[in-house]
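Report on the structure given below.
With one protein chain withheld, the remaining protein chains of the complex are depicted in position.
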Amino acid sequence: MPPRLNFWSACRALSVRTRALAQRPQPGPATLARGLADNTSSRLPPHDRSGALPPSMLPANEQPTSPENEAALNQLRLIEYGLSPLDPAVEGHKYGLPELPLPTDKHTKHRYDAVIQQITRLLMKDGKLAKAQRDMAMILNYLRTSPPPRLDPSKPLLPGAPPAHHLPLDPVLYLGLAIDSVAPLVKIRGFKGMAGGGKSLDVPMPLRARQRRRTAFLWILDVVNRKPSKGSGRTMFPHRVAEEIVAVVEGRSGVWDRRTQVHKLGTANRANLNNEYVKGKL
Amino acid sequence: MPVSIFGAAFHEQKLVKKALESFYALGPQTSARILAKYCIHPRAKIGTLPPKTVTALTAELSTMTIESDAKKILHDNIKRLRDMGTYRGRRHAMNLPVRGQRTRNQIETARKLNKVERRG
């Protein structure tokens, strides 16, 4: 139903208007202001006192205006133009806009380092992510507070690793270094019945970085689960994991042997990559 | 060094509550009341009890119908049913459920327990 047909609106239309209608602002400055929203240097369209403000809002006689009063009036004008005076695009930013593109850790789901993210998921049991995160925090705390590792030259870490005494101050790097250093480069994939006599043909396959980390950490977890625990309570499991990480960096861990074994097998079987059937399958 | 209460030897590290409940016909309610009576906290171990309390506990237990006394009452009840020639007595004697359960399957408990000289 159009409003005109309403009885009350008809009555209202008949009533005597005591004051003049507030003037509509010119459309020009408003659209101009919207268009200039990105430009924070000049926030307001230049206004002239005479027409922009409705006469009902202007004081009867011109008073000396304080800066606060001026700001408030400006805000009122903005409302009049159909703009929100608290719009950040108009008002500016206290700490500036973030630089684009956003850094990867500014995403709520990827706020931790990639290694930490992956390892936390691997620590998780029964879908209890919060518990896994708490465990991860304790592992990192253990690495922070344990004495610097004594490196074993026969089990070299990744090239470019920082000196040992730098590691405890950067536990994320410490953990990542340990895992990346023992991670195997290949896995052995068996092609069934290819080697004759029903035996499978072992073929080395390269692994991506994420796969390598996963394999390495599962090996570490195997060792950890076989270890007896010393303590009780919250720190029991994370401390065992952290001890194994330190053992890996110091070259004491059995995980290194596992890595060597896989690499040896891969080297021995690399000729199998030339097998016609395998080539077709790859 | 094991501590002896009412003729049974218990390890020092055993909870007093558990030790008391190891006697036949002495359950959680009774053991809680005994503990309260002698002001022993529920998490006390046998080793922390003073010798005076240990003898007092033994004396307390000897006044109660537990172990063989309680078993005797049970056996008497079943024997009475059996001697009267009731259905329940017969079911006890035949290692079968007494209270009208079905017997097609799942009567292992009855098979294990129900007899005239019932174990527990």
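A and B label the chains in the order they appear, each numbered from 1.
In this section, contacts are C-beta pairs under 8 Å (C-beta built on N, C-alpha and C of every residue); 3 or more make two chains touch, one makes a residue touch a chain.
Here is the rule we go by: contacts and distances are computed from a predicted model.
Taking the options "CCZ1/INTU/HSP4 first Longin domain-containing protein", "Small ribosomal subunit protein mS29", "Eukaryotic translation initiation factor 3 subunit B" or "MICAL-like protein 2" in turn, only "Small ribosomal subunit protein mS29" matches the UniProt protein name of the chain that is not displayed.
Touching the missing chain, out of A:168, A:204 or A:251, is residue A:168. Contact with the chain not shown here comes from a single listed residue; of B:32, B:66 or B:98, that residue is B:32. Contact between chain A and the unshown chain involves residues 95, 112-113, 116, 120, 130, 133-134, 136-138, 140-141, 144-148, 168-172, 226, 228, 230-235.
Take chain B: the residues that touch the chain left off the picture are 13, 32-33, 35-44, 48, 94-96, 103-104.
The rule is short, and it goes like this: only the chains that are shown with their structure count from here on.
As a whole-number value, the distance joining the C-alpha centres of chain A and chain B reads 62 Å.
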